[in-house]
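Could you have a look at this structure, given as structure tokens, before my questions?
Apart from one protein chain that is not included, each protein chain of the complex appears where it belongs.
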């Protein structure tokens, strides 16, 4: 249920068009705005809400007005259509969860006790490691550990 | 199709039982054997094959013989039953792929061009960041970038 | 991946048989042991791990030994087979999530901001409200609010 | 099958737009109209029908006419698209049904006998418990117990 | 979760075998025991629990002891494997729900207001109407109407 | 594949609008036209074709012309989107098929031999039984028994 | 629900083993017993029940006793596991239903009116047409037309 | 991927409208054009491509021009939406594949060796057998047998 | 997420229309442009991105401008709707993966060790082998072998 008059879909379309027009990258935008490029992208793609100040800063940076600020602030309903993603880049991430899910459960719970890594109190970075044998992608996920409680 | 006489399932059961009996952790085992705890766990859970030398070292360390070495060396068929995992720790990882999949595609391809992060030429680490407000899990994924080619 | 030699399935079977034999109810067991009946049941059904002391208390109360304590302590892999449950009591709960899911999202996020109710830092109670027109079930869910963060 | 000329989708869109325009919250609307905010939200989102008087009161309060009253009164066809919801707030509720479904069956049926908690003769409240370690969401479900009958 | 030592599956097998051995029909059993054949069959197939007295009467009638009484009394977890049933007799019932579901919603809610027909406070009969052009099956479903409530 | 120029969807929309406008009920329409309200509703919702005379009578009664007659006469392609229906009224019918499917198979085939109840040579009625403890819905299904044949 | 003590699975296994031992074909068995080979095979594979006389004849022909007769007579629960079959021979039949389903609906209903071809009052034959360019399979399906009725 | 400017959907709509306008049947059209009514229908519904001459003949017969010829000639992408069809006429065909699939595999492979009946080098006819007890549908499928080869 | 203003869908439509208009084939286009017809087709259907120079060459060859070049260059999100394809040509390829998947795993891993054939560093050719008994399709897949690594 969107609580703004500009939908997230329209918002994303407008931002992408402006970004191409201005020849910007997420990297540049993140650096200029003092925001993580990953988080900034997710807010612009409509999968995270931006706090008011950040929403205003993004809107202003791209030359949009108050309606865009509101759209960026709106709390999104997070929906993905494909239970198993088909795009090869995204599928590889899904495959890693499938292949290493039980392994991560063993290793994390050995280190922390019974509980989970939060996907809400969470951040993520993407880095490029240059390598003559082929550059490497370095993905860093950082989530709060939440222990189970008895009551 | 297993090419060894001890199945991966039997192998995992025997290793887990011995690990409990000896009071070992994956962390200790990894440190003693000079292997990453994540990779070691995945090999012991049957989701990766161990090169001969490493297989032999693991088997010897745990007090098993040649049959265990062969079981660890065997090339696994990687199967997971649940397209959408239910265990909360594993589901949170799946949720991250769902929420941030398109974002990662945007950010990685902006940095590297059209292509993917390999899930084969790939490694992963788990670290614990102590924090008075609640410890944090640090997951680091490191995969070779593979560019699409035209022909 | 179970890290104990008695599986959770065997543990549950043994506890249920002993409970029937002794003519106990979850209510009585919870009161005698000073634990919430809901949490106690979930630990005995293998969907939560019990902290060492509580595990030992439950095992002793039912006349079991150290192996049962270990089984209750083990960190469970939480699995359910039916994406849509068929049992009418459980289906009604699923239906409530379907019918009121968007409503709860609106009302909770209006009160708390963008975020979720934790299913980990969480407790639940069941009460009976006697009513001449038909008794009522009172289910109380209590979960920590986790706000989304930008980074 | 809708039995009114304004569809529930149109109705919800118009109400949400007016609510934003007037700077209202579900909480305020519920208090002003003497209705539970949860029920009021579900009626405005089209998942419950409003009795004529309440429908008229809501329509008038928001400055709409007779057509809106009819739309609120219409009996909805309750449909949700995702068997397993993806939005994290709603998924956590689904996860609770998965993890605690069998537990609730045990505890409720021990207290009440064989039967179910009605999802029709049912009400629900959302409360906020302020807590310095993090506020908590208190969800209260109240449903009539319906016993199975033999014949 | 079964709360008896003889599972419902074992119970059904034993009853069916005894029924064949004694050359009984559900019809005869129902008439002799003063129970509806449909309800009796569902209790013997493990999809309904029998109140203590009825459970004892069924067990005695078939020459079984106390364990059978307990098995019949146990509260079943109602599970069916096929979301869409394949057996032609059962599929035709499913098809009727698919073809006439919206129609029944229109007609029932016109007669009774917004609400549902209970599947819990419910009974069903099967009759045979002899007809020279081909006998007919008469299925009668009788369920309490449960109106939605606002709160 | 529709063989008429007015689709069934358009036909249903037009009939529902006219029905509301004229303040008619399916009950009244059925009584005035000498047709079963259940069958009449299913024809107007597009899930059954009306024989020419009946189609003309319905069209005339509602003040429509020849195109409506043709639309009501057209042979429908019967499609339902949800393998498991979500609307609570329709789900309860689905639940009855799940819970009592095997029971009905036992009881019907005991009475009639191996075969099925036809869903084609079939009729259905809805009645209201007034009851001070809560009115009851009486659904009567009447289908020809079709025996399997060997050849 | 099987109403005989030898399950259909055991029955089929025993028949297939005896058939191989005796070097019989379904063709020969059908000719010797005066039954259609297709129907005979379906009864032996447990997907049709045999009338008493035919069941006895088949059992005797293969050198089995009364228990086999009962197993062949039992009314089967028709279950198939794969909604979309994978075996290429069976998939091609499924593909024909997918490709030509709407076509057959058009052609059959044009010829017969609104209704269906019965899958119960139904028989099927398989013939071989020798052809120098490659032999051909001739499948003949013969089912009673069942017209829809209004009521 | 359509290779013509008029889509198959538009083509089918136009043909059906013209067919109704001219009061034609598939039977008549097939007889007049010297084509099998089943094949002709499948080509007009867009599930088969027509060779140029036939495409031109159909277009001319119905009074269409060159664009229609091209649309009929285009190679279709054969898609069906429902893995399990819901329309009763088509479902019965699906049910026959489910019930008799293994039987047909046994009988065909006994007659022809290991292989399949082609769904490409394939034809089908529909006939009506008049019968005082109810007319019967005769479906004849004729496909080339394709043997598996070793290499 | 498309990063160009002309979507891939619009791009494909325009290319196909121009290709028909000019009477071109993929074969000819590939030969004229010095590109593999398979790769060229996949780029034009939007399933691969074209490097800038190639994108410009294709656009110019077909008489399009800069917007088309950008559309061809854009990094596609690769999506397919049908987990199991229905079109017979594509299904046969799917069937080959199902029937020979385990076989290829055995043979490839025997030859190369544990690892996979890349679907990214990959090319494919289609050839026609003329044969009086029926022409044959020769599909050649060429992918880099990627070995698993331990860490």
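By written order: A, B, C, D, E, F, G, H and I. Residues from 1 in each chain.
Everything that follows uses one rule, which is that a contact is a pair of C-beta atoms (placed from the backbone, for glycine too) under 8 Å apart; a residue touches a chain by one contact, two chains touch by 3 or more.
Everything quoted here is computed from the prediction, not taken from an experiment.
Across I:17, I:66 or I:138, the residue that sits in touch with the chain not pictured is I:138. Only one residue in the set I:13, I:32 or I:106 touches the chain that does not appear here, and it is I:106.
Those residues of subunit A that touch the chain absent from the view are 84, 86, 88, 91, 95, 98-99. What subunit H contributes to its contact with the hidden chain is residues 1, 3, 35-36, 39, 43, 48-51, 54, 75, 77, 102, 105-106, 109, 113-116, 118, 120-123, 146-151. Where subunit G meets the omitted chain, the residues involved are 12, 16-17, 19-20, 45, 82, 84, 86-88.
Note that in this section only the chains that are shown with their structure count from here on.
Residue-number overlap of contact pairs with H-I passes half for only one option from C-D, C-E or A-B: C-E.
Contact count check for F-H and C-D (C-beta pairs in contact): higher for C-D. Remark: subunit A and subunit I have CA centroids separated by 30 Å (rounded to whole angstrom). Subunit A and subunit E, compared by their mean Cα positions, are separated by 51 Å.
Among the residues of subunit A, those in touch with two or more other chains are 1, 3, 45, 77-78, 80, 83-84, 87-88, 102, 105-106, 109, 115-116, 118-122, 146.
Pairs of chains that satisfy the touch definition comprise A-B, A-C, A-D, A-I, B-C, B-D, B-I, C-D, C-E, C-F, D-E, D-F, E-F, E-G, E-H, F-G, F-H, G-H, G-I, H-I.
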